[in-house]
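Every protein chain of the complex appears in place save one, which is left out.
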Amino acid sequence: MLTFTIRRLVLAIPTLLFIALVIFLLLDMAPGDPMADQPLTIPPEVREEMRRALGLDQPVYVRFGLWLYQFFVVEPLVVIDHLFGTAYSAGQARVISWQFKSPVMDIIVQRLPQTLWVVGSAYMLGVLIAIPIGIVSAVRQYSVFDQIGTFISMVGFSVPTFFTGVLLIVIFSVNLGWFPSIYDTQLRVTDWSSFGQQVRQMALPVFVLALFNAAQISRYMRASMLDNMTQDYVRTARAKGMDERTVVLRHVLRNSMIPVVTVIALGVPSVFGGAIITEQVFKVNGLGALLITAINANDLPMVQTLTFIFAVLIVLFNLVADVLYGILDPRIRYD
Amino acid sequence: MPDGAPPILEVRDLRTVFRLRSGDVHAVNGVSFDLREGELLGVVGESGSGKSVTMMSLLGLLPSPPAEVLGGPVTFEGKDLLRAGPEAMRAVRGGRIGFVFQDPMTSLNPVFTVGFQIMEPLRKHLGLGKRQARARAAELLALVGIPDAGRRLDDYPHQFSGGMRQRVMIAIALACDPKVLIADEPTTALDVTIQAQIIELMQELRQKMGMAVIWITHDLGVIAGIADRVIVMYGGQIVEHAPVDALFANPRHPYTQALLTTVPKVQGERVRRLAVIDGQPPILGQFPDECTFRDRCPYAFDVCHRLNPQRYPVGEGHDAACFLNDPGLAPQRPVLEVVDG
Amino acid sequence: QSTTRGEDGNLNILFWQAVSILNPYLSGGTKDVEASALVLEPLARYDENATLIPWLAEEIPSLENGGVAEDLTSITWTLKEGIVWADGSPVTANDVVFTWQYCTAEGMGCAQEGKFEGVTNVEAVDDRTVRITFGAPTPFPWVAFVGGQSPIIQAAQFADCLGAAAAQCTEANTKPIGTGPFQVTEFLPNDVISFEANPNYRDPAKPAFATVTFKGGGDAAAAARAVLETGEFDYGWNLLLAPDVLASMEAAGQGQIVSAFGTNVERIEVNLTNPSPDLPEGERSTVAHPHPFLTIPEVREALSLAIDRQTLVDVGYGETGRPTCNLVPAPEIYKSDDAECAAAYDPERAMQLLEQAGFTDTDGDGVRENADGLRLSMLYQTSTNRVRQDFQALIKEWWEEIGFEVELRNVDAAVYFGGDPASPDTIEKFYADVEMYANTFEGTDPTSYLAAYTCDKIPSPENNWQGQNMNRVCDPAYEEMLAQFQGTADQEERSRLAKALNSYLTIENHIIIGLVDRGRVSAHSNTLGGVRLNTWDAELWNIADWHRLDN
Amino acid sequence: MADATRPLLSVRDLKMHFPITAGLLRRRVGAVKAVDGVSFDILPGETLGLVGESGCGKSTTGRAVLRLHDITSGSIRLDGTEIGRMSQSALRPLRPRMQMVFQDPQASLDPRMTVEAIIREPLDEHTRLSARHKRDKVLELMDAVGLNRRFAGRFPHAFSGGQRQRIGIARALALNPRLVVCDEPIAALDVSIQAQVVNLLEDLQERFGLTYLFISHDLSMVRHIATKVAVMYLGRIVELQAREGLYRDPLHPYTRALLSAVNEPDPVAARSRRRIVLRGDVPSPANPPKGCNFCTRCPDVMPVCREVDPATLEVGPGRWVACHLHDPAVMRGQTTRPFGTMGHRGPGPNPAPLDTPARSAT
Partner (left out) sequence: MTDAPAAGPSSATKMPMPGPDVRLAAAGASQWKDVWRQFRTHKGAVLGATFLVLVTLFCILGPWIWRVDPGDLDVRNKDLRPIYHALWDSGAKVAWAHPLGSDNLGRDLLASLIAGGRVSLAVGWTAMLLSMVIGTLVGVLAGYFWRLDGVLMRFTDLVLALPLLPLLLVMMLLFRDSLRAAFGPEMGIFLLIVTGIGITSWMNTARIVRGDVLALKEREFILAARSIGTPARRMIPRHILPNVMSSIMVSATLGLASAIITESALSFLGLGFPSDFPTWGKLLFDSTDRMADFPERVIWPGLAISLTVLSVNYIGDGLRDAFDPRIRGR
C-alpha cells in the first residue's frame, strides 16, 4: 500500500507539471486584460506602462518559468520561514496577484477558512443527510419514502443555486428575519453567542449547498445499498439469526460504503474549489468567489495558482479514493 | 441407523410463490417431508427444481416481497416455524438450525474477519462475552480442520481458499450446536479433492455432534456416499422419496431413473453413448395441475396431462409421485422397466 | 449632530464590487478609490455641487490670490496648519513631492499618471508649501492632488516602494497611513476591510463612528436588499438596478435611495469605419475602410431619432436617469441644450431620412437596402449587464421598426473593457457597427474628454489598438476647434467652445448617440445621517460627517 | 485429411508465465507459472482429455495453444506449422483451423447479438461469402447442432444453458476447423443437459473428423469422451495415458487420489470404497514448492520429492508419468519402501515393458 501510494505520488509529478503548463497556456490565450476594471479615462500610455509593471511584456515561457519557480521554490520557503522563523525567502519575489498587489498565497490562506466552514460543512451535512436517506430508500425500495426522497433530491439537484439561494434569503432574511443574508467573514467564534451567530449566518448557504450535495450522494448510496442487499453474504447473516438492523446497518452498510466513500472522497476537491454561485449569493467570499473575481479581473497569477492547487487536489483525492478503497475493502491490496 | 427415531422437523404441504411484476413463479408446490433426529437426508434434483427455495422457506430466508410462503405447518421442536414471530424465528436460525450455502466465495462477508463472523451468532444466541466467543470460535475453526486456528481468526475471507472458506461456513453453522444442519450444495463449487475433504469432515462432525442434516445436491454420487434417506425433487415437488439403497437399487419415478443413467461412470463398462433426458426443466407460472415431468417423460400417457400424481407408496419408506405406480391405472400404461442403476 | 468622536459605534458599508487594494495609484478602480477616501485625502476636493473646496490645503490657489501663475505654468498650494498623519507625524510638503515622485517613478505603472500629465516638477517651497510646474501653459491646473484619485501618501511609509517595488509593498498598499477620519485595522482583499476612527484626525469631534466595516462581494441586488430590506447594512454603493426593483425594495421601509447626477452618460458609439469580418485582420475597423452606410449622416440621425429615450429611462433608471443626447451632460456651463433632441422620438422622420438617403425596403424582408443592394444590417455590442441587455432589446426593436436588421452581442465586461489588444471584443477594437457603454470624466473639466476625438487617438493596429477615439472621428475642423479650446483660459470662451465640440459629436452629427444621463444611485439606512451624494469626487468624501440618527 | 499418424497438434515444453510486478517502478518480481513446461501430441481425430483441479492451468493451456495468450516459451505446431512465435496478424489466416468452445455458455455469447450474428461472426471475419450464402451456412450449422432454424433472430438470453452451448459449438464449427479446444464445455450445465451436449460433440467429431482438446475436471465425463487423458497439477502434466490405461491403472499418486474422490452413484460401492483424501490445498502457482509440485500433498512423498523435480518419463508405450516412484534411476537409490499407504491395487497386468525395480520388489 505504501509503495503503491508513493508510486502514484511520483507519477503524479509529471502529470501535474503538464497540467500546470496547459492551464497557463489556456489562461494566457484567454481574452481580457488585467486593466479591465481601470476607468476608461486612464490614458493608453499609462495603461501600457501598468501592463509592463505586471511583467506582461515578457514572453510566455519566461512567465511560466517564473511562476513555476515562485510556486515550487519561493512559496515553500515562505512557509518554512513562517514556521521556523528563518529567512530563506527574504528578497525572493513571491507569486503576486495582479488585482491585489499582494501575495496570492496569503490571500488563499485568508479565504480558506470561510470556504472550509461553509462549503465544507455543507458537504459534510450533505453526506450526513444523504447516507441515511440512501439507506432507507434502498431498504424500502419503491416505498413512499423512497419516492419522496427521490423527488426532493432531484429537485435539489436541478434547481440552480442562484435561485434557491435568493429564494431562501427572501423568505428567511427579508420576510422572517431569522438569518442574515450576508456572511460576516470577520466573525470569530469565541463564546456561545458568537457560535450561535456563526451557525445562523452559515445556515442558509449551507442548506442550499447541502441540498445539492445530498441529492447526488444519496443516489449513489441507494444504488450501492441495492447492489449489496442481494448479495449472498446478506443471506448468510440472516441465516445466522442476526436481526434486520444488524444485517442492514452492519453487513450491508459496511460493504455499500466502500464505493460511496470513494465517491465522497472524489468530491472533496470541489469543496476547496468553493461554490462560485452560492458564495456570491451570500457574499461568503471564499475561494469560489476569489476565483470568479480573479477570472473577471484577469488576474492570471491568482487564477493559475488557484486552478493548479485545485488540480493537485483532484489528483491527490483520486489517490486518496484509491487508497481508501484499499483500506476499506480488505480484498484489495495494492502491491 | 436412526430409523425409528422421532422426527424433529416436519414439513407439510409447503408452497412458495414468487410474486413478480411479470407474473407468479410457483417454486415450491406442496412439499411434505420429515427429518428424524441424527439422520442425513439427501435432497437431489436439477437446477431450478426448488431445492434451495424449499429450505429457505422453512427459515424465512427468502426476500419478501417477492417471495410468499404458504401452506405448512412446519413443525420444529413443537413450534410452527411459519407462524412463529420474527424474534422466535431468529432464535431458531443459526441457533437451533444451521445453514451452509453453496458458494463459499460469496457467502462470507468480505469486509469482516472470519473470527468476527463466527463470533456473531455465538454472542447473539449463546450470549457469550467477547473473550469466550473468541475462544469458542478458535475451537470451532480447529474443529473444522483449519490449522493454526487461533491466528487465522483475524484473517479476512479472501485470504482463505475455497475449501477453507466452506469450512468456515460450516464452523459458523455449527457454532451454536444446532439440532439441524441444512447444507445447500456445500461442495458443488469445490474441486473433487477438496469436495472429498469436506464430505469426510461432515461425516466426522455428524458423528461427533449427532445432529440431523439435510444435504442438498444435484450430484447423485455424493448422495450415494453419505445419505440415509433421499428426496428427489422436480418442478417444485417431491417426485420420489426413499432410503438411499432402495432409491439407487429400485428407482420408481421415470425422472430418477433417467437421472441415474445420464451420468457416466469412472468404473465398470464404458457406455458407448450417454442416455439423455430431452427438454428443459419447467418454470411454473401456476400451481401445477398435471404432472410436471410429462413433457420429458418417455412413458407419459393421457392421465399425466390431466392430473398431478400424488405420492404413491411403493415400498418401506419409499414413495414416488408417478401414475405408473398407481395400481388402478396400471393396466392402461406401458410397463415400467426397472433400469439398472 | 454628534459632538464626540466614536460615539455612534459601528458603520456597515456594502460595496458589491469588493475592494482589492487601498492605494489609488495602483488601481484606478472606482471601488478602490472610494474606499481609500476613508484614509487618504487630497489637497482639494469637489463638493456635491461641483465646487472646488480646499481639503488639506489652506485655500484653492487661483489667479486672483496668486496661487496660479499668470502665465499658467505653475500652481502653488499651501497645506493647512498642523495636519498630522494617523501615526502622529506631521504632514509636510515633502510628502506631496514624494507622492508625485511615487506615481511617476520608472516601472511603477501608476494608475493616476494622467493626473500628472504636463507636470514637469513638484517642489517643496517650504514645509507647508508646494509648487507644481507645468511644461506648457495650463488653463485648468487644479488636477494634480485634487480629488479622490490623487491623494497624498506618506513618504515615510512608501519610501521603499518606488518603481517596480510598488506592487510588493503589501502592508503599505493595504494599510496606508493617511490623514483621513479612519485608519485600517484589518484588510481582507476583496472581502472586508475594518476601519477604526483615526485618533489623530484634525477635527476632534469627528468621525462619529468608532469603527467601519467595509464589506464587499455579491451583486447590486443583494446589496440593495441588505440595505433596503433586511437593514443589515447602513450604506450600499452603486445600486444599478431596474427602477421597479429598487422601488419595491425601498417600500420595505428600512432605508432610502439617494441619487445624484454627474457626467456619466450611457451612449451608443457609431463606428465610422467598416468592421466587416470579410476584411483582412488589421484592416477591420480602420480608417482605410469607411463604413458603408454609417458614414451617411442621415442614417446616423435616423438611428438617433428612432430611440425613445424616455422609455429607456423608465425601464432602466427611473428617477436616477434622464434622457440626454449629450456627451458632456454637466456641469451646466459646458452643457449643450439637448432638450429637443432628447425628447425627439420620431420614427416617421427617421424613415423619411432613410428614404432620402436612398434606403428602401425593395425586397419586402423588412430590411432596407439601397440601389447598390447594401442592406442596413448592424451588429450591436455592449457589455454583459442586465440593464444594458434590456436597452439592447428595446433599441433593436425600434431600429428594426424603421428598417434595420440588428444582431445583438454582449461581451463579458472584463473582456469588453479590458483593452487587451489580442481580444477582438474590446471597445477599442470595435468589431461591431455600433456599441454601447457609459463613460464619464473626472472632476468638472471636460478638456481631456473632448480631446479624445482626434485623428491621432484612433485605435489602430499601429498603436496597438490604444486610444479613445472609438468612433474613428477624424475631422480637421474639430481638431482646430479643440486646439482653441485647450489654449483658452477665458471661461466664457471655454464654455462656448466646449458646447460646440460636444454638439459636433452628438446633436449635429450623431456620431455619439447619447441615451441616458445616468445618475449615481446608492442607498443608506434610515438611521444614517449626513450622507451627501457626490458625483464629482469620491462618494464617501464626507464620511467624517456621517452619523447615526435617533439613537 | 493428412497422415493419421502425424500429430495435428504438437506442443513441446509450453510455458505461460504471468508476470507479477511490484514496487515503485513496477519491476517484475515473479511470475504466476500458470503453465510450466507442458508437452503433448494430439493425432487427427483424437480427443485428448485434460483434467485437473481448479487453477492448475488447464484453461491457460487451452488458450495458449490457440495463441490467445502470448506464450512465454515452448513450441506449438499445428499441422506442422510452428505457431508459437507467430504474430497475431500472421496467425489470423490460421484461425479457421483451430477454434474454441467455452466453459460458460452464458458468458461466451455476446448478449447483444442475435444467434445468427454470433454464428456468422467467424464467416464475416474469414470469408467473402455473400450475405445469402452466409445465412444459408448459418442455418446449416444450426441444423447441425440441433437448434431450430426459427431461433436465428433471437438473443442468447432467450435460450437455455444447453441451447446456448450449442450456439457456441456452432460458432466454433463455422469455419470447418480441424482442432477444437473445448474448455469445460459442460461444467456449467445441469446433469441432465450435460449428456445432451457430450453426445452432440461426439456426433460432430464423427461427422466432421474433428480433433478435440477436451478440458474438464469431471473425470467420469472425460473417460466417456476422451481417447487419451492428460492429468495436470500446478502447471505440469503429471500423467498422460490412453484412456483405458489411466482409469484401470493410474500411475501417479495424484491421479489415483483424483479417481478415488469421484463419487459413484452407488451407495453399496460407496460404503466399501476407500477414498484417498488429500490433505491441504493446491499451492499457489506463483510460489510452487521446491522439488515435485505435488510433494506437499502427496501421500507417498519421499525425501527426494522435496528436492528434485521429477522428469516426465515414458514408462510404457504412450504412458507418460512425472513421478519419482516410476523413475528407475531414483527408485534404485531409494532405501526405504516409499509406498506408504498405497500398495498395489489389484493384480492388473502392468503393460509397461520395463517394470521398475521398485515395483518388481513388491
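In order of appearance the chains are A, B, C and D, and numbering begins at 1 in each one.
Heads up, the rule we're going with is that a contact is a pair of C-beta atoms (placed from the backbone, for glycine too) under 8 Å apart; a residue touches a chain by one contact, two chains touch by 3 or more.
Note that this is a predicted model, so its numbers are computed, not measured.
If you put the hidden chain back, the residue from D:F40, D:F102, D:Y247 or D:W320 that touches it is D:F102. Across A:V73, A:V109 or A:M154, the residue that sits in touch with the chain not pictured is A:M154. Of the candidate positions A:A130, A:V303 or A:V320, contact with the unshown chain belongs to A:V303. Within the full complex, the residue among B:P110, B:G145, B:G225 or B:P282 touching the omitted chain is B:P282. Looking at chain A, the residues touching the absent chain are 15, 18-19, 22-23, 26-27, 29-32, 147, 150-151, 154-155, 157-160, 162-163, 166-167, 170, 174, 230, 276-277, 291-292, 295, 303, 307-308, 310-311, 314-315, 318. Chain C meets the missing chain through residues 221, 241-242, 244-245, 248, 277, 311, 315, 384, 386, 389-390, 392-394, 396-397, 407-410, 412-413, 415, 422-425.
Interface with the hidden chain, as seen from chain D, comprises residues 63, 66, 68, 91-92, 95, 99-100, 102-104, 107-114, 121-122, 125-126, 143-148, 150-151, 153-155, 157-160, 162-163, 166, 168, 171, 175, 196, 199-200, 203.
The criterion applied here is as follows: only the chains that are shown with their structure count from here on.
Chain pair with the larger contact count among A-C and B-D is A-C, by C-beta pairs in contact. The distance from the centre of chain B to the centre of chain D, each centre being the mean of the chain's C-alpha atoms, comes to 32 Å. Centroids of chain A and chain B (each the mean of its C-alpha atoms) stand 55 Å apart. Mean C-alpha positions place chain B and chain C at a centre distance of 90 Å. Across the complex, chain B meets chain A through its residues 56, 59, 61, 63, 86, 90-95, 98-99, 101, 103, 106-112, 120-121, 124-125, 156, 158, 169, 172-173. Residues of chain B touching chain D in their complex: 46-47, 161-164, 191-197, 200, 218-225, 227, 244-245, 248, 258-260, 262-267, 270-271, 273-278, 280-281, 341. Contacts from chain C toward chain A in the complex involve residues 14, 17-18, 20-21, 23, 26-30, 107-111, 113-114, 117, 164, 166-170, 173-174, 186, 188-192, 194, 213, 215-219, 222, 225-226, 229-230, 232-233, 252, 412-420, 422-425, 427, 437, 439-442, 448-449, 463-464, 466-468.
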